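Entry: chain A
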Amino acid sequence: MTGQAYLLLAYIIGLSLLWGYAAALLLSLRAARQRPPGAVDGESRRQSARAPSITQERTAP
Partner candidate 1 sequence: MTTTLGRIMLLVAKDLRIEARGRQTIAIVLVLGILIIVVLGIGFGSPGSSGQPVTGFQATAILWVAYFFGGVLCFEKTMDVERRDDALAGLLMTPVDRGAIYVAKLLTNLTLIAGLTIVITPLAVMFFRFDLAGHAGAFVAILALGMVGFAAIGTLFAAAASSTRLQGGLLAMLVFPLCLPVVIVSTQMMRELFLPGGQLSMPGLALLAGFDLMALTVGWLVFEQVLEP
Partner candidate 2 sequence: MNRTPTLTGHGPWNARWGTVGMQRLSAHLVRAYWLVTAALFVAVILMLVLYTPVDRGMGPVQKIFYLHLPVAISGFLAAFVVFIASVGYLWSRSMWWDDLAAAAGKVAVLYCAVILLTGMFWGRSAWGVWWTWSPRLTFSLVLFLLYAVYVLIRPTIDSAERRAVICAVYGIIAFLDVPLVYLSVRLIPDIHPSSISLEPAMRLSLLAWFPPVVMLMAGMIGTRYALNRRLRSAEAGRFSEAPSAGAAIRVSAAGGHP
């Protein structure tokens, strides 16, 4: 391969790694923002179903 080809490869790989990661991050942040708060995924919904019940208040005799 020529120097030109190595140069091209280095830039293509380097830049696509950098921008690929940045794009993935931005997309997942956007996806996280669009989900309603509290409903993160199935796992957390099950978890919150199991979480202890809310405080009851009572009056002592």
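The set was built so that all candidates are chains of the complex that A comes from, given by their letters.
We take it that contacts are C-beta pairs under 8 Å (C-beta built on N, C-alpha and C of every residue); 3 or more make two chains touch, one makes a residue touch a chain; residues count from 1.
All of these numbers come straight from a predicted model, not from anything done at the bench.
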Complex partner of chain A (touching, any copy) among 1 or 2: 2
Contact footprint of candidate 2 on chain A as seen in their complex: 1-4, 6-7, 9-11, 13-15, 17-19, 21-22, 25-26, 28-29, 32-33, 37-38, 40, 44, 47-48, 51-52, 54-55
